[in-house]
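Take this structure, written in structure tokens, and hold onto it; I'll ask about it next.
And then subunit A:
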Amino acid sequence: MSSLTEIRWHGRGGQGAKTAALLLADVAFSIGKHVQGFPEYGPERMGAPITAFNRISDTQIRVHSNIYDPDYVVVVDETLLHGVDVTNGLKKEGGILINTSLSKEEIRPLLRGYEGEIYTIDAHDVCMRTLGKYFPNTPMLAAIVKVSGVMDTDVFLKEMEASLKHKFAKKPEVLEGNMKALALALEEVR
Partner candidate 1 sequence: MAIKERMSGNEAVAYAMKQVNPDVMPAFPITPSTELPQFVANYIANGEMDTEFIPVESEHSAMSAAIGASAAGARTMTATSSAGLALMWEVIYVAASTRVPIAMAVVNRALTGPLNINCEHSDSMGARDSGWLQIYAENNQEVYDNFLQAYRIAEHKDVMLPIMICQDGFITSHAVENIELIEDEKVKPFVGEYNPEHYLLNPNEPMAVGAYAVSNYCMEAKKAHAEAMKNAKQVILDVAKEFQEISGREYGLFEAYRLDDADYAIVAIGSACGTAKDAIDALRAQGVKAGLLKVRVFRPFPAEEMVAALKNCKAIAIMDRCESYSSQGGPLGAELMAALYRGKATAEVINIVYGLSGRDIRVEDVEQIFEDLADIAEHGTDDTYWYLGLRE
Partner candidate 2 sequence: MSLKAKDINEQTRWQDLHMGLHVYEPATSKAFETGEWRTNTPVLDLDKCKQCLLCVPYCPDSSIPVKDGKRLDFDLDHCKGCGICVSACPFGAITMKEGK
């Protein structure tokens, strides 16, 4: 049971938080982990706050509830910090990863007394430098892999390349941009 890592994603409808959770499940599966990736479903509207979840474990996962005491939280859109209690239940020993251009010191007061680690990444900047378009889920995926340590980052890049090659067989330029975004995100997360 100690091998279990629980991650909760906070995003806005249309930003790809659900897709990122499913991609994380995919890539963790590819290295032999037991995985769960699922969103919390409701009335789906572009821009509305949404939640998605990952469980990653070395043993079979049977529990089918949402995640209330996550090891890690990923915030795909920093404007959520004002309306959503993103650190609710978050373990002190874990950490929160936030997509922002602000510093950790500037973020801390927005986290309602959370005492654990804060990690930040400017996914907008990473996207613009690599993809030329804003798809925050790609850098956030790489960043959480590094932050949570669920897998080795080199293995992660290799698995992602294989999976994206398959997915974008007819659009090699998309593959290249995404790989650059993933690699840059691994460097930029702090």
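Candidates were picked such that all candidates are chains of the complex that A comes from, given by their letters.
Quick notes on this structure:
Everything that follows uses one rule, which is that a contact is a pair of C-beta atoms (placed from the backbone, for glycine too) under 8 Å apart; a residue touches a chain by one contact, two chains touch by 3 or more; residues count from 1.
Bear in mind that the values here come from a model prediction, so they are computed numbers and not experimental data.
Of the candidates listed (1 or 2), only one touches subunit A in this complex, namely 1. On subunit A, the positions that touch candidate 1 within their shared complex are 22, 25-26, 29, 34-39, 41-42, 60-66, 68.
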